[in-house]
Every structure is written in structure tokens, then in C-alpha cells.
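Missing here is one protein chain; the remaining ones are kept as they sit in the complex.
And now, subunit A:
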Amino acid sequence: MAETWIVLGASSSMARALVRRLAARGDGLILAGRDLADLERDAADARVRGAAFAEVVRFDAREPACVAPILARAKACEGTVSAAVFVGSMPPQAEIDADPGLIEGVVTDSFTGPARLLQGLAPIIEARGAGTVIGVGSVAGDRGRISNYVYGAAKAAFATYLSGLRNRLGRAGGHVLTVKPGFTDTAMTWGIEGMFLVASPDKVATDILSALEKQRNVIYTPFFWMGIMGIIRLIPERVFKKLSV
């Protein structure tokens, strides 16, 4: 049975890399984001690569009204409907420190916005007894660090939400995959100093697909971030609070 994917934040380079692979499998694609004119080009790309169909739809995490039309479109699709979430925003921590009003936007982009849509998708997955949710978080959500703790907090919240959603959908035949990429070579990280072990979006997409096949629950990509974050999580708080990692 054909699978249809709602891709939130579809114009990000990680999403683009995954969409290309899903298109090559012949899946249907609903590409959601803000820059519709540009998303049309991604949709064209997906069609050339073999997608059953590819459409674009507006999604702005900060506009709750965007959710209903996307869910209506999903309901109209036959077969399995799945979702992949690539949205999020990461203003420099210094800017947030100067203007705490930015916190709300970061939390909306990375957590509440996509959660609102997934909350509406969950009953569809339950009713059809199938469907996957891929939620892209970040290793930054594993521990609050001085350099980006608001972004990290939003991603941690999203990861906890996905954990609960997995608990819920798992008993109805659905599946939730939490993806925690390390440093990835995207527009968001372009020009940021001090990055190391940087992975390409293609590598992340390859890891996501293989995790899907194996029905994994939580993955780090590339895999070694699991070790790195395992160590970082083990550092006692009284030590960690003095570190600048």
C-alpha cells in the first residue's frame, strides 16, 4: 500500500535529503513549509525522482490555523499516512539572553508547533493501524549547555513528547522514530565556529531510512554521538555546571 508523508520544514537540507529517498521509493509527499514558491521546486524534484505525487502546503509552526488544512489533506489520502518533522529554530543564545521574548518562538518552532499537528495526526494513525512519525530533535536536547540551552530545552521537550507519542501510537500499530543528529552541515550551522565531526544531510537521511527499516525508536546520527552524549549525560551536575562544552 502506498505511503504518504507529511514533511514539516520540507525545505531544510535534511528534509530534502530524506524526501529524495522517499520519492525514489515511490511514496507520496506533502511538503509543508513557509516558502511555498521554493517548495514547488522541491515538489518538482520529488516527482522527477519517482514520487507517486508531491504537493506543497503552507505550514508555519507559529500559525495554528495551518494545521487543519494539512490534516484534512492527510485524511483524504488512502493508505498509510506518516509524518517527518524537521522544523526548529536556533537563534544565538546571546540574542535570546538580550530578548527573552524570543523564547516563545523557539519553543513554538521546535516543539509546540509540530506537536499540535502530530496531535491531530495521531488519531488518523490509530484509526488506520499504521503510520510512522519521524521527529528530528538534536543532541542539544540531551543536556542544557550555556551556549544554546533554550534551543536545547525546546528540543528536550519535543523528545519527551515523542517518547509519549511512541507509547501511545505503538499500541495502535504506529511507530515513532526520534532522530538526534549531531553537528550537521545545514544552512542553520553554516558559518558557525567550533563545529566538529560534521555530518552531511545525506548521511543523516541514510541513517533515518535504515533506522526506519529496523523500527528503531531513538537514534543518534552519526552513531558515535550516542557515545559522546552518553558520556556528557554521565557528568555530575556539580561538575557540568562549570564546563563550557
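Keep this in mind: a residue touches a chain if its C-beta (ideal position, glycine included) is under 8 Å from a C-beta of that chain, and two chains touch if they have at least 3 such contacts; residues count from 1.
One rule holds for everything that comes next: contacts and distances are computed from a predicted model.
Chemist: For the chain not present in this complex, what protein name does its UniProt entry give, out of "Glutathione S-transferase", "ATP-binding cassette domain-containing protein", "Transport permease protein" or "Decaprenylphospho-beta-D-ribofuranose 2-oxidase"?
Modeler: Hidden chain identified via UniProt as "Decaprenylphospho-beta-D-ribofuranose 2-oxidase".
Chemist: Which listed residue, A:A2, A:A68, A:A127 or A:I192, touches the chain dropped from view?
Modeler: A:I192
Chemist: Per the definition of touch given earlier, which of A:D35, A:E63 or A:E78 contacts the omitted chain?
Modeler: Missing-chain contact among the listed residues: A:D35.
Chemist: Residue by residue, what part of subunit A touches the chain that was omitted?
Modeler: Residues 11-13, 16, 35, 37-38, 41-42, 44-45, 48-49, 187-192 of subunit A touch the chain absent from view.
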